[in-house]
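Worksheet: one structure, shown below.
Note that one protein chain is taken out, while the other chains of the complex remain in position.
As written, the chain order gives the labels A, B and C, with residue 1 at the start of each chain.
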Amino acid sequence: MTHRAKIRVRYAETDQMGVVYHANYVVWMEVGRVEYARAAGLPYKELESAGFFMAVTEASCRYLAPALYDDEIEVETHVEKASARGIAFGYTFWRGEQKLGEGTTRHLFLSREMKPTRLPAEYHAVFGIS
Amino acid sequence: MTHRAKIRVRYAETDQMGVVYHANYVVWMEVGRVEYARAAGLPYKELESAGFFMAVTEASCRYLAPALYDDEIEVETHVEKASARGIAFGYTFWRGEQKLGEGTTRHLFLSREMKPTRLPAEYHAVFGIS
Amino acid sequence: MTHRAKIRVRYAETDQMGVVYHANYVVWMEVGRVEYARAAGLPYKELESAGFFMAVTEASCRYLAPALYDDEIEVETHVEKASARGIAFGYTFWRGEQKLGEGTTRHLFLSREMKPTRLPAEYHAVFGIS
Partner (left out) sequence: MTHRAKIRVRYAETDQMGVVYHANYVVWMEVGRVEYARAAGLPYKELESAGFFMAVTEASCRYLAPALYDDEIEVETHVEKASARGIAFGYTFWRGEQKLGEGTTRHLFLSREMKPTRLPAEYHAVFGIS
């Protein structure tokens, strides 16, 4: 499964080079995986309410072409790898047919006490954990 | 008492007009009042550890001249008005002798349960509450 | 005319009080007025391409109830006052029927040289300038 989330570039996200400041793609990845989970039936908010957090342990992004103010960007998100312990998402950024960049994030599932934990079986299908 | 905090403008804070994006001044006001409180002997972190929060109920800013990338800005902060219930801070933004803008924030003291509360007497001196 | 723009609260926009950090409402006002202008027939990007900029000279916000992670917020935007020299927008933030806050921004129209200018007549209707 892949999911595409739409993002309209805000003026606040540009910088004086006249393009989107690179750290914002990392925020867009958050939008991507949250909308992925929602589409798969699990608003991330509910996961947190149930006492499970997805702490980011790694994030990376490759920039191919700059996103510009007011662009309609699509973040395509998929699960790269997942277990009861953690998950990795892959992202591709599109403006129409043009690929603007791609990235990955890795996460560890944490309990309310911020300790590593195993994600209960009821949530496995959402993330394709087998 | 007034306190001046220094801020170096980050590239991330600029926008495609080539100046600092206006919402960042609101963040700089946070830096200003936190450093004011620290200078007055109370790191804001300690106030929160003690179970007291300063929720923002109002923020406003007037922009006179744009701050630019890499500028060294000074945020001059003072208490405009304070009681055990809440506080208002006033801010002036300087680049050298040039006034770039000014702003105010109003806050309500909240308990850990996010309910309005009275700030205990031990913290009154810090904020000039009489 | 009023326009309502939808915003989904990002995790990035929350802070450790568990609510949306207050400066983000100022960014949301930008989303509000940009979508207002688009709905009125003028993407702000086109205004900039034509050599006209809306510099922010004042921004203020009153906070009534906190916006939370993943909330669907609506920013209702209207023009408070407009002339060929400048414009003021008013904003109301809603979560369903609940008013979360309200704000205003004031702007000066600038030329490409960042000098005050008069907005040409062709753009007056968009902003209700008479």
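The rule is short, and it goes like this: a residue touches a chain if its C-beta (ideal position, glycine included) is under 8 Å from a C-beta of that chain, and two chains touch if they have at least 3 such contacts.
On a predicted model such as this, the values are computed, not experimentally measured, just so you know.
When the full complex is taken into account, the listed residue touching the unshown chain is A:H22, out of A:H22, A:K81, A:K99 or A:H124.
As for the chain not pictured, it touches chain B at residues 8, 10-12, 27, 30-31, 34, 43-45, 69-70. Take chain C: the residues that touch the chain left off the picture are 11-12, 14-19, 21, 23, 69.
By the touch rule set out above, chain A reaches the unshown chain at residues 17, 22-24, 26-27, 30, 53, 55-63, 66, 114.
By definition in this document, only the chains that are shown with their structure count from here on.
Look at the CA centroids: the one farthest from the centroid of chain B belongs to A.
Ranked by how close its C-alpha mean sits to the mean of all protein C-alpha atoms, the top chain is C.
Where chain A touches chain C, over half of the residue numbers in use are shared by the two copies, so each contributes mostly the same positions.
With each centre defined as the average position of its C-alpha atoms, the distance from chain B to chain C rounds to 23 Å. Chain A and chain B have centres, each the mean of its CA atoms, that are 32 Å apart.
If you average the Cα atoms of chain A and of chain C, the two centres end up 27 Å apart. Of all residues in chain B, those that touch two or more other chains are 17, 23.
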